[in-house]
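Certain chains of the assembly are absent from this excerpt, and the rest are unmoved.
To keep things simple, chains are lettered A and B as they appear, and every chain counts its residues starting from 1.
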Amino acid sequence: MARPLQLHEDRLFPADAATRAVAQRLYREVAELPIISPHGHTDPQWFAGNQPFTNATELLLAPDHYLYRMLYSQGVDLAALGVASRSGSSAADPRAAWRMFAERFHLFRGTPSVLWLNYVFAKVFELKVALAADTADHYFNVIGEQLAQDAFRPRRLFERFNIEVLATTESPIDTLDAHRAIASSGWRGRVITAYRPDPVIDAEHEAFTASLERFGELTNEDVLSWRGYLQAHRKRRAVFAKAGATSTDHGHPTAATADLSSREVERLFARITSGNFSQADAELFRAAMLVEMARMSLDDGLVMQLHPGAFRNHNRWLFTHYGRDKGADVPQRTEYVHALRPLLDRFGNERALTLILFTLDETAYSRELAPLAGHYPILKLGPAWWFHDSPEGMRRFREQTTETAGFYNTVGFNDDTRAFLSIPARHDLARRVDCSFLARLVVEHRIEEGEAAEIAVDLAYRLPKQAYKL
Amino acid sequence: MARPLQLHEDRLFPADAATRAVAQRLYREVAELPIISPHGHTDPQWFAGNQPFTNATELLLAPDHYLYRMLYSQGVDLAALGVASRSGSSAADPRAAWRMFAERFHLFRGTPSVLWLNYVFAKVFELKVALAADTADHYFNVIGEQLAQDAFRPRRLFERFNIEVLATTESPIDTLDAHRAIASSGWRGRVITAYRPDPVIDAEHEAFTASLERFGELTNEDVLSWRGYLQAHRKRRAVFAKAGATSTDHGHPTAATADLSSREVERLFARITSGNFSQADAELFRAAMLVEMARMSLDDGLVMQLHPGAFRNHNRWLFTHYGRDKGADVPQRTEYVHALRPLLDRFGNERALTLILFTLDETAYSRELAPLAGHYPILKLGPAWWFHDSPEGMRRFREQTTETAGFYNTVGFNDDTRAFLSIPARHDLARRVDCSFLARLVVEHRIEEGEAAEIAVDLAYRLPKQAYKL
């Protein structure tokens, strides 16, 4: 009774025949382009060690917060899905966890998770039937068997996926051993890092003090002095750049920036490092550090990314028992016009700086982000992000930013994922949605098809390479 | 010269032929399903007394705030439309009022009111010509004649409309006599109540003190003591549950919740009942009572509904002369992520509690509501509400919530109306719009048609029954 697994070649294209025909032609121009993945969260150790992945649950279910947050919302315990808690790894049988998921796969109807997973199932594992309660074991078996084969080891998949460059994200206190191991391995895959200094900038992070200590050890700087702290950043940024990094990334609760006098910032830093600081101090310090990071970017050329707006660990019980990153982050209203002004006052007109802005608050697209990016030389817009990394989300992004910021103040697609196997699925989805948007402009005679074909390639390939200096 | 009244069988379906064909097939699956109306404001006395309705103006125009707010915006006095004021009922001749409306029916072009009314005109009254100045009298006559017939009495219409269950909404100080009369009448129509405690929770309501007094009388509790007050709620909730209620409903200006210590809440309650309280006290008390209501729901199983965000009685002159609910309520920005956190901290992970969220602020759909409902076990999303209970509003709701919350964290349609005759029209409209959305997903190969057919039935019938425990 299993339904066939269908991956229609026209998926995600508009229904209208004329528009679909244009979308098909545009898509043909980009379908086979190499993948540029300038921002994401895969584990570099996969490519350093090149050990086989284990099973469907550990590879596809337990690490995917899109999946377990939905299942949790419908009453399923995280432990039952193989998700580790603060007390340790889950005792759940991976096969049983996979069955629970399979029985509830209908909950994901209409979400991008279905589209990503079905792509992985069909293209990577060549499954022919749809996932459901009665095919759960078949899936678990087939996937497990294939993962044991050499062709499914991380490096072979990387090559098969036609990835030209893949950026991971590391903390300043990461030693980058994995990246060094990749570099010295002789393997030709290009896996680079990105500098994500939140753990040593966000004083409200539970591991801030420990991170700061390690930051000092790694750099041999007195990071409790403002000068030493800045110098430590400069040193780690240089090490990251040497390990291929072309960008920094900043995940703040708001987009606040602050351009403080050196006296003000030194006093603030003293309060922060004393541990005796207010929430407002922590916020101001994050804000001030964005200006410092911009200043360093002008020196070392690293592209800045700002990912604001997540209320992290919203579910107190879950945070207590399971820790961070368990699907309980929720977007909040995010303001950019006033928040970014101190940084823009200082560096907004620099030709040598790039600041790529993301948002979880779609109301900012047409009201704030497109007008800002359509004016300031340093600003570019990152793609639809996280909850909005979806067909409707991407469509809204283009519809609400293009008329003011154009295509060329955007940077193409980021997959932003830790789900390595889904990377081709995500890029394919983004290409299809962008081609669909372009096709509508073509059939409405707002751009010509030749222009659209150029733009399609720009969005899929040229713009991310250029914006991220890859 | 009268134009024919047209109710096209493909109304509201997308123009694209392939998509429309799918929408037609999906709609066929749901068109004849019984109506589940779990939230609304019809008068239970209609079904208790089963007296005939009087005339077109008193039935369709004077009670419909969607209609008279638009006419008012274009310079028509409410009194001329038969709307009662604080000084008493309108002196307007119902036929003259109906003519004023008919002459201005073009003002409603593009609004859902036209779609609802034309459905009522065509399906209930079998009118063949469109409403306009020159058909006003014909309409008034035909509708009046039909209303005088037994087939148009409330119970017969209820049966003809194929309503499986209809919930009304009552204050805790309502004696539920009408519901008891229905229950003891032998009539088999299922009309249930819902517990709407705003009049005894909202200290800023002009009748708060009087309501509180009556609350004490009805429950024989000392409602000026915190324990007595809570006990009175428990008693009335039990009475409501016995009269069929499966839910409570809370219409607050914001979504604020507060989890106070018993000392804090007792002090607050003392200020509230003393009459000597600030706006902030009133807001905090509403917030605290949501947590108390959640606690009681865990005991008695009533599903909670939260309808926040209306600025009530915005037009001061109109409020002075005509009172509440005269079309002068206006939505305002509504925040959920911080506002709901105290309640979610306390009860967010309970499997036995359901809190259904509504909004008048569509910006919360993708930013706050879908991410919250896609994570917390207790949360579900109510349908597009009030000003957004419309084809475009429903489409935006699905487009902006589905990718993050899925379909199964939503609860199907609520008509939320006091316009009894429009109930089938509203459900029909919702079914058509949902089928159109699903059809687009099908033709874009994002779901399969078999899945879409299941979802269509879920949205029209299964989900409301399940979410509201009907």
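Everything that follows uses one rule, which is that a contact is a pair of C-beta atoms (placed from the backbone, for glycine too) under 8 Å apart; a residue touches a chain by one contact, two chains touch by 3 or more.
The shown structure was predicted, so the numbers you read here are calculated from the model rather than taken from an experiment.
Every protein chain here shares one sequence; 2 sit in place, and the complete assembly counts 3 copies in total.
Here, only the chains that are shown with their structure count from here on.
Centroids of chain A and chain B (each the mean of its C-alpha atoms) stand 40 Å apart. By the touch rule above, chain B contacts chain A in their complex via residues 14, 16, 18-19, 335, 337-338, 341, 344-345, 348-349, 351, 363, 366-368, 370-377, 379, 399-400, 402-409, 440-441, 443-448, 450-451, 454-455. Within the complex formed with chain B, the chain A residues making contact are 3, 6, 8, 10-17, 69-70, 72-75, 106-112, 114-115, 311, 314-318, 327-333, 360-363, 387-388, 390-393.
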